[in-house]
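Written below as structure tokens is the structure these notes are about.
Only one protein chain is missing; all other protein chains are in place.
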Amino acid sequence: GGNASDDSAANNETAATGVAIEGDTIKIGVFEPTTGENGGGGMQEVLGMRYANQLYPTVDINGNTYNIQLVEVDNQSDKTAAVTAAQSLISSGVVAVLGSYGSGVSIAAGQTFTDAQVPAIGASCTNPQVTLGNDFYFRTCFLDPFQGTVMASYAMEQGYTTAALISQNGDDYSTGLAAFFQQAFEKMGGTIVANETYQTNESDFNAILTSIKAANPDCIFAPSSIATATLLLPQAQANGITAQIIASDTWENETIINAAGSAAEGVALSTFFDEHDETNPVAKEFVTGFKEYLNGNPQNLTSNGGSDGVAAVSALGYDAYMSVYEALKALDGAETLNSVALRDTLKAVSFNGVTGAISFDENGDAIKNVAYIKQIKDGKFAFLKTQSAE
Amino acid sequence: MSNILEIKNLVVSYGGIEAVKGINMVVPEGEIVTLIGANGAGKSTTLKSISGLVKPKQASILYKGKEIVGQSPDFIVSQGITLVPEGRRVFPNLTVLENLKIGAYLRKDNLKDDLEYVFTLFPRLREREWQMAGTLSGGEQQMLAVGRALMSRPKVIMMDEPSLGLAPLVVKDIFNIIQTINKEGITVLLIEQNANMALKIAHKAYVIETGTITMEGTGDELLANEEIKQAYLGKTK
Amino acid sequence: MTEKKKTQLKVLFSLIALLVCAGMLFYVNHYTRPTFMLRTVLQLGAIYALVAVSMNLLNGFTGLFSLGQAGFMAIGAYTFAIFTIPVKSRSGVYYLYGVADWLSNIQIPIWAAIILAGLVAAILAAIIGAPVLRLKSDYFAIATLGFAEIVRIIVGSSPMNRITNGSLGLKLIPKFSNFYFPFIVVGICILIVSLLIRSSYGRAFKAIREDEIAAEAMGINLAKHKQLSFIISSFFAGISGALMGMYLGAITSTTFNVTLTYNILLIVVIGGMGSITGSIISSFLVIAAREWWLRFLDMEIFIGSFKVPLLKSGFRMVVFSLILMIVVLFFRRGIMGTNELNWNFIINRLNKKKKTGGESCE
Amino acid sequence: MSEKVLSVQDITMQFGGVVAVNNLSLEVHKDEIVSLIGPNGAGKTTAFNVITGVYAPTNGAVDFEGKNIISNYPRGKMEKMYAGENKGKYKKVTEPTPDKITKLGIARTFQNIRLFKELTVLENVLIAKHMRMKANIFADTFLLNWKEEKKMKEDSLELLRILDLYELKDEKSSSLPYGKQRHLEIARALATNPSLLLLDEPAAGLNPQETDELTEFIRKVRDHFHLTVFMIEHHMNLVMDISDRIYVIDFGKMIANGTPNEIQNNQKVIDAYLGVAEDE
Partner (left out) sequence: MTTNAFLQYCLTGISIGGIYALIAIGYTMVYGILRLINFAHGDIFMMAAYFMIFSMVNFALPWYVAIIVVITATVILGVTIERIAYKPLRSAPRMSIMISAIGVSYFLQNVATYLFSALPKPYPAIGFLTKIISFGGISTSVVTFITPILTLAFVFILMQLINHTKIGMAMRAVSKDFETSQLMGIKINRVISFTFVIGCFLAAIGSVLYFTPRPSVYPLAGSLPGLKCFIAAVFGGIGSVPGAVLGGFIIGLSETFIKAAGYSEFSDVFTFILLIVILLIKPTGLFGEKITEKV
């Protein structure tokens, strides 16, 4: 114990000015899960960031050239570990943080970044809570209420009036999205005929699927992790389920097609980005470059699940890095170079990213009003349409 | 007669504390040798060292002239040295018959005659063939422990306090049986608190005090020794 | 030296040691960077120390192998969070399902909430203790593990949406008001446990650990004493849950899964079952190793253009698990065994080194 | 004869089909030393376990100092299986746990020593005093009852001094020599302030010399603490030497009782238990 009187001024002394940029290296934290439940997707997001760092390793500010160094920590997809992982990033002197895959860990660590006055840029964390009320959190993707509504409108447009939900108990991403979908779908006049949940790491869905089959919905909305998707789809097929399965951004991952094979055929999902989109030159350049990057190193290929498919999260990871990069460039001419100043330039950043034009609203969320709907056809993600929330 | 076991300078320590401090003793083939001594003197430790259950700090133990220190207990058993451990230690979840069979675990030949032999020695066991050993009374368990040891057809049988907690009648039985099996050529190394009876049947005896041997001689010699009477035999009735 | 004088000296030394600890904390607070990892490690270490001590009270001192600690922490953390999240930000936290009406305007002071967290956990322990404590050894362990899982799932389930925010968890839990806060709370709690252990009741707990049948024959009411130990342990687990909530700032039910219990168990065992100081030392060591010292293993390091082999994300936990196994191999009874790091222990150690034997202390 | 301390009435203890104690009745009077002997598996320890509340008897009752403390009759599943006599004689159910019995003033030792191995000699004795402590856990934790604790400690040390264990007070109990462990078990039992002491094979594992010492020890204890002693033993020297009376049981049933002299010459006892006396 200690009986010394509290002197909290000392605590906040440095915090008021954030972390200063010193020396000739700028450290940027990479706060991602590379092990645990979301380790796979997290790693793909890291790959996008590393690739971006490889392309843009230095930045010139006020006539000095700074090396940008990525400091990676593994938040283990675990909320307790996430806070200490975040602390360790702060401790190593990063001026900005990228990540994380999985909203839960981002929410858990948000306060840590705010306390240290270090801006964080989420790539694919879609839960509203990440940025809500947090002045230092930004993100490059759209939000779950939007995504849920988009998928509900999509379902409605396809003429589906009954839907079943499958979500993961205790997982904010999955339950949140399911709830937003339900709100929107019911508002539009649809009915939810079954609402099933499962535990983390569950791999047997037969009982759930049998119940859903009995409820006979037009479509099944199943926002979940990649691992769950690869288990759910074959079991749905084995149970003879014919209802349309629709899902969310996490499912845009080649691993699912590889693992589920024919069972994945026909699944529709919303995502941030289209690999085959010819209209966006930035995206086109990124896809070719990134594929080369993956194929150039067997370890990268393993981390990407063994194929050179470009995951949407990699693209978002790239864009998150680019946001910071653009903000750093915008620091040119500023008097004080620190993380708070960086946060301020981030607010005004605007550039063409791989996933579309990126600028942040007052919450720090990327202003995005369309989602890409894709469908798995012949073992590939085929672009179906863009969809906005109506 | 040759010595089937020779123990030279046996030192054993448990976590720094020396329980046995340099014991020298011999066991002549075909005899009954007994070890007596107060509680904690190191008697059980000596037997455990011979059968390989504890690793001595230093020692030479020769069995028929061959070094056995450092060998595993199962090897030593396979050479013909069997221990009836302190406190019976029958397998409670095995039947009486299985307990006897497991005594002959290393043997590949037919067990029938030996089972018959044990059952003749201990008719009580034949009656309880199918009972789980854990539910036997203390005396029956002790019989089983001895019978189990016999099943391995040992050349040397070591017994650690076989009469502990037994009724007087059964104690007599046990001593009779020890003499019977000895007459059949099995060498016996016996630890007993009941020094009176042990010395009476022993050809040779050693006295252990706090880890060292303080006296040795024939059973009768020690029985007549005043010091021994004072220290171990208590008031004679 | 007389016994009395010795005792006085020991008290004096203990006070000095306490002052040194306080001084070190003071130093860390004032003379290190506020972002220094040591601060985090110390705070988290203290929280784990408390829950480890509470588990040790059951497992190490009373001999009840319990795997329910995470469940009681969950109860503590949620109780604390529900009553302390600022009223004005509640609607933001319960943004999806809304907050239950009775709850929306209750907010109590931090200290009251901490005690309440402990009490709620203790009450629950009292309710389940009576039946479950009849089970023996591993069956008791599994029953408590099951109970912890039940708590975790129910806390995160949809019927609880408007109270616990279901799967979405709670955030904006008040943080520590200052650096010393967790150390003071943990210090007081551990002090109480230590006093308990050395009391006659503590001895009765140890008797139960050593031999239930003999303890009962000595007139110790087994059911009552086991129940007491279980309740007290849960009380402190609840408090540590509250502190964990404060430290994390945001909790969800999955924070308190089986893995958390395993982690606490390994801290207890590595420290030594039946040693309070062992649990404390071990929690700081385990946390520091896992969260701080080994971090570099996760990063690819280049020396010039030479890439250090093996280093890559995930390697840290591989090494950590190996260290675990090696530690139990070399410290079979944990770092401290059943000893306490106190003046007797140190004096005995010194005496042994000097080979003087000497008279024993106390 | 003086007043009855313990009175066991028609006790039957049945484990499933096994009748370990069969309709046993016996009495122990104040200041006596009484022994219970019989072949292995006769049910002696089981009888002790019934008296001390470890097992609830299947049928029968036990009185202590004139008050009924244990009573039971075959109920539930046991009702059909019950093979003993005196069915229907007992209608009350009193099944106290062992700690309640100890509190009443019956203390015991165990056939296989059951000390608190990791704890010191002094702690072993202090634990036995816990039961009589008045302070609650709160007062005890926060040292509000320091006077009481001090007294407890002083009493325990005094007890150890009387029994010649004082020198060993800070030793771990498992590190004591076997004979001393037996003594400590008795000391610990005495610390509960009993008026009746039950000893289960106190001389098991002791050599004849140590057994003689134990005989003296038991006498000393009885005289110093004004106790009644009820004892199970297989060492006939000890039993015949010390006992005022002896009960002999076989297959759970009493086969004889009387003075040592009577028992030594009882043919039934010789056949079942003692064997033919050896010429010496």
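For the reader, a short list of remarks on this structure follows.
The letters A, B, C and D name the chains in turn, as written, and every chain counts its residues from 1.
We take it that a contact is a pair of C-beta atoms (placed from the backbone, for glycine too) under 8 Å apart; a residue touches a chain by one contact, two chains touch by 3 or more.
All of these numbers come straight from a predicted model, not from anything done at the bench.
Summary of contacts with the chain left out: across C:V28, C:L266 or C:I347, the touching residue is C:L266.
Contact with the omitted chain, checked across A:S100, A:T114, A:N127 or A:T197, is made by A:T197.
Across the entire complex, the residue among A:T58, A:S211, A:T242 or A:T336 in touch with the chain not shown is A:S211. Note that of B:A19, B:L83, B:V96 or B:M159, the residue touching the chain absent from this view is B:L83. Screening B:S72, B:T214 or B:Q230 for touch with the missing chain picks out B:S72.
For chain C, the residues in touch with the chain missing from this view are 59, 131-132, 134-139, 142-143, 146-147, 149-150, 153-154, 157-158, 213, 258, 262, 265-266, 269-270, 273, 312-315, 317-318, 320-322, 324-325, 328-329, 332-334.
Residues of chain A that touch the chain left out of the display are 33-44, 169, 194, 196-204, 206-208, 210-211, 214, 226-227, 230-231, 234-235, 238-240, 253, 255, 258-261, 302-306. Interface residues of chain B with the unshown chain, by the touch rule above, are 51-53, 72-74, 77-78, 82-83, 85, 89, 91-94, 98, 101-103, 105-106, 148, 152.
We take it that only the chains that are shown with their structure count from here on.
Chain centres were defined as the mean of their Cα atoms; on that basis the chain farthest from chain B turns out to be A. Put simply, the C-alpha centre of chain A and that of chain C have 34 angstrom between them.
Chain centres here are Cα means. That of chain B falls 50 Å from that of chain C. Multi-chain contact residues, meaning those touching two or more other chains, do not occur anywhere in chain A. Residue positions of chain C in touch with at least two other chains are not found.
Pairwise chain contacts in this structure: A-C, B-D, C-D. Those residues of chain C lying in contact with chain A across their complex are 18, 21-22, 25-26, 29-30, 33-37, 40, 44, 89, 92, 95-97, 152-153, 156-158, 166-169, 171-172, 175, 177-180, 183-184, 187-188, 191, 244, 247-255, 257, 259-260, 287, 291-292, 295, 298-299, 312-314, 316-317. On the side of chain B, the complex with chain D involves touching residues 36, 38-40, 135-140, 161, 164-170, 172, 193-196, 230-237.
Of all residues in chain D, those touching chain C in their complex are 52, 54, 97-99, 102-103, 107-108, 110, 114-119, 123, 126-133, 135, 137, 140-143, 149, 152, 170, 188, 192.
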